[in-house]
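A single protein chain has been removed from this complex, and every other one stays in its place.
In this document, chain identifiers A and B correspond to the written order of the chains, with residue numbering beginning at 1 in each.
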Amino acid sequence: MSAAEAEIRWLDRPLYRGIALFIALFFLVAAAGVSQGSASMLLILVQATGFALIALGLNIQWGYGGLFNFAIMGFLMVGGAAVTFISYPVNASFWNSDGPMLLGRALLAFLIGAALVYAARQTRRLGLRGFGYGLVVVLAWFIAYVIYRSQIDPAAAYIESTAGFIGGLGLNPVLGWLFGGLLAAAIAYFVGKISLGLRTDYLAIATIGISEIIRALIKNMDWLTRGTMSVSPMPWPTPLPQALQANGVGIADSFVQARLGFLALAVALLVIIFYVIQRAYGGPWGRMMRAIRDNHIAAGSMGKDVTGRQLELFVLGSILMGIGGAMLVSFSQIFDPSGYQPINHTFMIWVMVIVGGAGNSWGVLLGSLLIYVVWVLSDPAAQLIFVNLSTLTQNMGWGAIPEIDSRALQMRVFVLGVVITIALRFAPKGLIPEVIRREG
Amino acid sequence: MALIELRNVVGGYGGAPILNGVNMAIEQSDIGVIVGPNGAGKSTTLKAIFGLLRVTGGTIEFGGRNIANSLPDALVPIGLSFVPQEKNVFTTLSVEENLEMGAFTRRDDFKDTMDWVYQMFPVLAEKRRQPAGELSGGQRQMVAMGRALMSKPTLLMLDEPSAGLSPRYVIEIFETIMRVNKEGVGILMVEQNARQALAFASRGFVLANGQNRFTGTGAELIADPEVAKSFLGG
Partner (left out) sequence: MDELIFFINRVLISGTVLGSIYALGAIGVTLIFGILRFAHFAHGDMMTMGAFIAFVLAGLCAALGIVTPLPTGFVVLPVAMVIAAFLALGIDKGFYAPLRKRGAKPVTMLIASIGVTLMIQGLIRLIFGSGTRSFYDTEPKDIFRIDMSAFGGTRPISITEPQVLMFVVTALLVIALHLFLTRSRLGKAMRAMADNADLAQVSGINTALVVRVTWVIAGSLACVAGVMLALDVALMPDLAFNIVLPIFAAAIVGGLGHAYGAIVGGFLIAFAETLAVFNWTAVLRPLNGLLPEGMALPANLALVPTEYKLTVAFVILVVTLLVRPTGIFKGVST
């Protein structure tokens, strides 16, 4: 056996392959640090950690459960809105106005509407069927909608004109992250309830639709989220660079130190969650989930509650997405609903999971860090190419390439597309594939 | 020279082979019937001839050349036609469109072939504009056969044409098959109604475990006490 062959065999073992890839990743990040400066490197690392959390969430849904979720962007936005509400300073002008009272009335209207719809659905028990039943339910929905709109519209207009928006509660951001997870879980529960029974491709379209609905709501409910006007500055759970500067740390050092602090917290959270996931995956729970994914008919006939377990996975994954989304908003200190795009916040996560290796947490961790670094670095790389091309075209007398900055940014999108197609074609199981352990 | 001749055909869906050496020869005047227990490789033999699964050994000679592993769009033009057992009509297409699809590979005028099919199955002429999905089971079987005949085949292969039909229709289908055969189309079919089918078969093949057990005329096989005992239910 030649040396080259031996090396290939050696790399085929997932463990060694994983270690080798992580070492390669380490050098890539280190190179980025050298070229971009350590403050930028830390920025990338913190954000990559946030995306790793989100990707682990998708891995629970897709890798463990085979569930399609294209609503990731929606869950990230929910997380962001949640942390904004919890951690942003209290807006006294709202609480001192009639706003809370008006919102209370809107809530009451909402409850009345909900009761109405519930009552309409109960007419089935009175023997109403078919068209009559449908008519009653639709009518109830319509009336409930009108009642709610009649209360929420004036309340929203009043709050927006007097206090701007309802502000936050001024609590610790970490509480906000947890609340983000909780809120995402609640929404995931309802989304899962109505849509998990659908066929995969229908589920994909339905979840995209749901995430667009969430985006439209958060973007336009100015009274709640300030909408496109965006909320900033958001507090950090760890000392901000400004606070460190007040204590006499130099400006350049203050950014490095502050981001190191945030990174430590984020990594600690990631490590805890990663450990819990790995334990659960290796245990009876993970075995059951894999059994359901690989053959849900057989699992169902063995008495496993397939739909219930799938809903469980969907909710668990969404919690991580909510937490990750909240953390990213905290870190960037701004919540801007118009900054969310399906490409950056849904498809990129998918690329991370597929390239890394769906079903393998280590693979997904690697994939998320790798893809995020590639995503961030493809912008300056493209700029470099464009600038050189531009001088070339200038020399040839064709004039410079216009709008280099904004175009170079789009290179990321193209690179992402290329990566995903190459991965599907040549490594459909990912860089570090799921290891199927067979007992006995 | 036989119309089609299988020599030691071995094949399967990738895993362990299902056919372990099948031998058969059919003349254009023959009605060949394949019988045997479940899992013997009866339908698989037809699919192997028609290129729907991989043949890994042996030869299939049709009209003097080896057609093993050729695909249907190459086989239909040279005179092979196949009626699958299930889902053998286009349910959303009209009866006439179903027939046209059978003539897809023909570039000449197939009007007379269609008249011939309608002559053979007058009930289809009445329902030519109706979606095939609205027809009864027996009529669907006629559409399926009609579709297969539209390419003017020299060998028509049928996979359990009588499956799921009431006894009245079974006889009707068998009579139709004999009529088609008289018009000069060789027949090779798989049948569960073994005794009934062998009764009019000129060639009978008993398969078991992907191999020939007995070969002979239909009458010979029915008369063979061992065949009767093991495969025809006594």
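What we mean here is this: a contact is a pair of C-beta atoms (placed from the backbone, for glycine too) under 8 Å apart; a residue touches a chain by one contact, two chains touch by 3 or more.
All of these numbers come straight from a predicted model, not from anything done at the bench.
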TODO: Out of A:L135, A:A246 or A:V418, point to the residue that touches the absent chain in the complete complex.
DONE: A:V418
- [ ] Identify the residue among A:A216, A:I251, A:V271 or A:A427 that touches the chain left out of the display.
- [x] A:A216
Open item on the list: In the whole complex, not just what's shown, which of A:I194, A:I272 or A:A298 touches the removed chain?
Closed with: A:I194
- [ ] Would you mind spotting which of A:I343, A:L384 or A:A427 touches the chain that isn't drawn?
- [x] A:I343
Task: Chain not shown, touching residues in subunit B - done: 50, 52, 71-73, 75-77, 82, 84, 87-93, 97, 100-102, 104-105, 147, 151
Task: Residues in subunit A touching the chain absent from view - done: 68, 194-195, 198-202, 204-206, 208-210, 212-213, 216-217, 219-220, 343, 347, 350, 354, 402-403, 406-407, 410-421, 424-425, 428
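To be clear about the criterion, only the chains that are shown with their structure count from here on.
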Task: Chain centre separation (subunit A, subunit B; CA means) in Å - done: 56
